[in-house]
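Yeah, one chain of the complex is gone here, protein chain that is, but the others are all in their spots.
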Amino acid sequence: MLYFMNDYSEGAHEKVLNALAKTNMEQHVGYGVDDITYEAAQLIKNRINKPDSDVHFLVTGTQTNAIAIAHFLRPYEAVIATDLGHISVHETGAIEATGHKIIEMESKDGLLTTEMIDAAVSKHADEHWVLPKLVYLSNATETGTIYTKSMLEDIRKTCDKYGLYLYLDGARLANALTCKDNDMTIEDIADITDAFSIGGTKNGILFGEALVITNSQLKGNMRFSIKQRGALLAKGRLLGVQFKALFEDDLYFEIAKHTNEMATILKNGILELGYELVTNPSTNLIFTVLPNSVHRKLSKLCYYEAEHPFDENNMEARFVTSWATPKEDVLELLRLLKELNE
Amino acid sequence: MLYFMNDYSEGAHEKVLNALAKTNMEQHVGYGVDDITYEAAQLIKNRINKPDSDVHFLVTGTQTNAIAIAHFLRPYEAVIATDLGHISVHETGAIEATGHKIIEMESKDGLLTTEMIDAAVSKHADEHWVLPKLVYLSNATETGTIYTKSMLEDIRKTCDKYGLYLYLDGARLANALTCKDNDMTIEDIADITDAFSIGGTKNGILFGEALVITNSQLKGNMRFSIKQRGALLAKGRLLGVQFKALFEDDLYFEIAKHTNEMATILKNGILELGYELVTNPSTNLIFTVLPNSVHRKLSKLCYYEAEHPFDENNMEARFVTSWATPKEDVLELLRLLKELNE
Amino acid sequence: MLYFMNDYSEGAHEKVLNALAKTNMEQHVGYGVDDITYEAAQLIKNRINKPDSDVHFLVTGTQTNAIAIAHFLRPYEAVIATDLGHISVHETGAIEATGHKIIEMESKDGLLTTEMIDAAVSKHADEHWVLPKLVYLSNATETGTIYTKSMLEDIRKTCDKYGLYLYLDGARLANALTCKDNDMTIEDIADITDAFSIGGTKNGILFGEALVITNSQLKGNMRFSIKQRGALLAKGRLLGVQFKALFEDDLYFEIAKHTNEMATILKNGILELGYELVTNPSTNLIFTVLPNSVHRKLSKLCYYEAEHPFDENNMEARFVTSWATPKEDVLELLRLLKELNE
Partner (left out) sequence: MLYFMNDYSEGAHEKVLNALAKTNMEQHVGYGVDDITYEAAQLIKNRINKPDSDVHFLVTGTQTNAIAIAHFLRPYEAVIATDLGHISVHETGAIEATGHKIIEMESKDGLLTTEMIDAAVSKHADEHWVLPKLVYLSNATETGTIYTKSMLEDIRKTCDKYGLYLYLDGARLANALTCKDNDMTIEDIADITDAFSIGGTKNGILFGEALVITNSQLKGNMRFSIKQRGALLAKGRLLGVQFKALFEDDLYFEIAKHTNEMATILKNGILELGYELVTNPSTNLIFTVLPNSVHRKLSKLCYYEAEHPFDENNMEARFVTSWATPKEDVLELLRLLKELNE
């Protein structure tokens, strides 16, 4: 069976796994105050050119979003996000579970616009409404689209106008920053946002997200929030080891380049074969329209997500490439898509 | 440097690490609904002789306690625990953060008695008080003591008298069940409690706790709570692989036997040398009294926790053995304790 | 100045005030377990023909909604409501503050349809989403519209299909049940819903909402939730006295009839004068379009809410009648609307 289900189907990149094996019997103090974790944090601070930022290593994306947002906000403050944002739909209400409302703005492509922020803020008049205080973006978005630098700068200006924090969920940040349409660096992300995450789980490590906080007002006592939410790993150095491996030789970006290249080959191949794309993704999430007959046959030969019926005769299907996707598999999938449609 | 700091200083037992390496490039569906995780859960259900129980794999102990307790209770219901319980003092108020009060009963040795439960319940008269609804035990306790079977059965009876759930935090369950003073099996634990955890982090795996729910009233929709709290690992099979390794040949208990043996050698040696113990532990946490002069010298040769001054002239120190502690290190520590005290 | 700002501008109906004065120096036990409160609850149980229902008296509407919903739901369960629902927009995120997401369905007139419930449920597939569990309606709605009996029965069927609770916010229930378009009795409301509130604050008493629970699965330990949320009034009998006055001779409905009659006169008069209505309300909230010139002059002679610009030349204005609105004031307002528009 081919496998285009998602980008977290395999374990870890071999460099990461080797680093874990190599350090396995070392003895380190617990809870992420060990030397390796310190070095990993330093590597990231250097890479983003923010020596004064705080870097924390967490286990899952939902955890990272919920802990960061709950730490940053007062009880009556709310988040502005799109209705496709991961926190809006795929985290079982984790943000609301911390007491905060998400003001969900309708979006077709997963991108939040300054108009949406304006609209959300202007509607929330007084203390009978929640107080919008934080803008949540994901880059890449849940539909595979990305923000350009000017889009992000405009959002920053809008945030400043209203006194909003800007938080960027980077679960697929590597994919965003290494794709063809991208015009930003990770330094830009660090410059423009107040805090952001650097996703590892979907980019070659066993598990882990780095939370970067650049706005010094948001930094204080974060480790209390991490521990309180059960996210402080006893063997914290596991996160340090993995992120150190990712950031030692820019492996983080190298991995994602491969993922994106595989996605580009797949996307172009799909278009050439005459299939329709549902969105126009810049990264590794490819939503396409499969005739039901093709879907029926293909689903016995390849794992992928059948999202929902596109119309009576077609299925919307999602193909995802990963750091571990071999080029042969992409070509084989294209071959099948050709053959099964004939 | 010798290392008796804690039982989570190293990575994973080699069998566990090998299992992770061997399955690394396998492709599995995410979020713990893969085959390996299923097999691991089955192994545990068989081992505890409860085919109808639910087994969930989580990442950290604090997470496991908070998710289980918040899932089991209604907003106004409270937990009864000792004032030394892990949830009372070492989890940054994680339980209260989910809205539930802990009724903390004073205890010298970390063990909760039926008298304490009686006292807690009788004090809470009506709706002006929280409603006690769950008893929290840890076995082994935070001071290294353990419950006997008759103690646990009496607590069960008391719980039944008042309609209380009985939850057992098994972060160090393996140590409890393999020590000399123990008279219980893991089947007993499963029979007597409503839910309990099987700690992996402190017993040879990289990370992970298994949450076992035997009371069918408490099972429903637990995966929602796990996801909402950010504890549903994308690569859930990592937990499955590790727990499968632990429970395939009773490695779980074999590992802990070693830990306890090392602790017994250390404890007896310490007593022979004329040092005083603060508690009388059955497992691997040894609290002892070091003259300040010994402490000053030893702390340059060995890592351990200096808890707090015992009195003017002495320090209370905690030595912890682990699955990875070599016998040579224990003997070397005893040698130093002898030499430095002369 | 005329006053059409809202229906809670004055104190209490004289019968209510007299009852408070008459009982003022009586000595009663605290916290709502006194005889008068008991009698008031009995009056309501009789009136709705549900002797086994539970009736609790609370202080504010936001409090009532938040306490009821948080009491009924498990942490991962969510509410389905319209995006105009009071809990969605005018309660400062009180529901989310208890940890529960509101799934907001777009509505033009404030009414929730079975199609919206179907859509909300079908979107929420698994444990990565919150679990829809309770449908929230307000009757009358926030735009002055009402549900018919067949609408409510259809919603009940849809709730049963999905295992959802049906909760009705009756902050303006009296207005709904006494208006011309209504075809339901308060017995119907009690028959069809699982729980509902009977609003007093906007219908002639100083403050107070009665929460009625008919579904016995939802009743248990509600007084714990009420006390925990700070809603258990020390002098609980104040609520008993007021609701007893309201339900002794159906004063509750008599008051609302007047309110609605005043609204009907106003609405018809406005239409006759050629003004446009924004919605077609059945009860006492009349949203109309005022030319800016009229608004500028009228706002110096009458209090009302200028919602927001309707377009460049017009303002959307809200006029509200109450139990205390004299007919002369309605006629005088109509006179002004005529005069100022000439």
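Note that the chains are named A, B and C in the order they appear, and that numbering of residues resets to 1 at the start of each chain.
What we mean here is this: contacts are C-beta pairs under 8 Å (C-beta built on N, C-alpha and C of every residue); 3 or more make two chains touch, one makes a residue touch a chain.
Predicted model only: the values in this text are computed from it and were never measured.
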Chains in view that touch the one left out, judged over the entire complex:
A, B, C
Of B:D34, B:E127, B:D169 or B:E209, the residue touching the omitted chain is B:E127
Option touching the unshown chain, where C:A21, C:L273 or C:L301 are the choices
C:A21
Touching the hidden chain in the full complex, which residues of subunit B are there? Just list them.
75-76, 78, 89-93, 96-102, 104, 127-130
In subunit C, positions touching the absent partner:
3, 5-6, 8-12, 14, 17, 20-21, 23-30, 59-67, 91-94, 97, 201-202, 206-207, 224, 227-235, 238, 303, 324
Residue by residue, what part of subunit A touches the chain that was omitted?
31, 70-71, 74-76, 98-99, 127-128, 130-131, 221, 223-228, 232
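By definition in this document, only the chains that are shown with their structure count from here on.
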Whole-Å distance, subunit B centre to subunit C centre, using C-alpha means?
51
CA centroids of subunit A and subunit B: separation to the nearest Å works out as 34
Averaged over CA atoms, how far is the centre of subunit A from the centre of subunit C? Could you give it in whole Å?
42
Subunit C residues touching 2+ other chains are 75-76, 98-99, 127-128, 130
